[in-house]
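Below: one structure, written as structure tokens.
A protein chain is absent from this complex, but the other protein chains hold their places.
Showing chain A:
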Amino acid sequence: MSLSAKDKATVKDFWAKVSGKADTLGADALFRMLTVYPQTKTYFAHWKDLSATSPQVKKHGKTVMGGVSDAVATIDDLTGGLVSLSELHAFTLRVDPSNFKLLSHCIMVVFAGNFPGEFTPEVHLCMDKFMQALARALSEKYR
């Protein structure tokens, strides 16, 4: 399920539309994941506050979307572009890769909620493929 040239163009085009709100979208998506899939809270046990207004949640949501933005910029070589993030997730954070699709789904939900007209099924397809490719690149260093 690799990204075609058309997929990449669609991803870049849609990202250009949403990137202005990336910080709030990231915070919303992260909080949604923590609420809808409570098992993901295990990775954030060191945070005192896991509420929607938590400065840590907001900051981390912004960090996550920064990573997605970097991935869009290196879409032609996701594995190479995300090598340091992959090492971080593999050796330091040790996040089970099955959780990547949970956050990805929540990101799709916030896209749909904030951009209902733009997030058509065709765009959804390309973004879903992209997030899967991103997750694969992030898992590269695990073993």
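We adopt the following convention: contacts are C-beta pairs under 8 Å (C-beta built on N, C-alpha and C of every residue); 3 or more make two chains touch, one makes a residue touch a chain; residues count from 1.
Here is the rule we go by: contacts and distances are computed from a predicted model.
One chain of this complex is left out of the view, and of "Regulator of G-protein signaling 9", "Ubiquinone biosynthesis protein", "Hemoglobin beta embryonic-3" or "Thiamine pyrophosphokinase", the protein name its UniProt record gives is "Hemoglobin beta embryonic-3".
If you put the hidden chain back, the residue from A:23, A:70, A:87 or A:128 that touches it is A:128. Of the candidate positions A:8, A:21 or A:105, contact with the unshown chain belongs to A:105.
Contact with the undisplayed chain is limited, among A:16, A:36 or A:73, to A:36.
For chain A, the residues touching the chain absent from view are 31-32, 35-37, 52, 105, 108-110, 112-114, 116, 119, 121-122, 124-125, 128.
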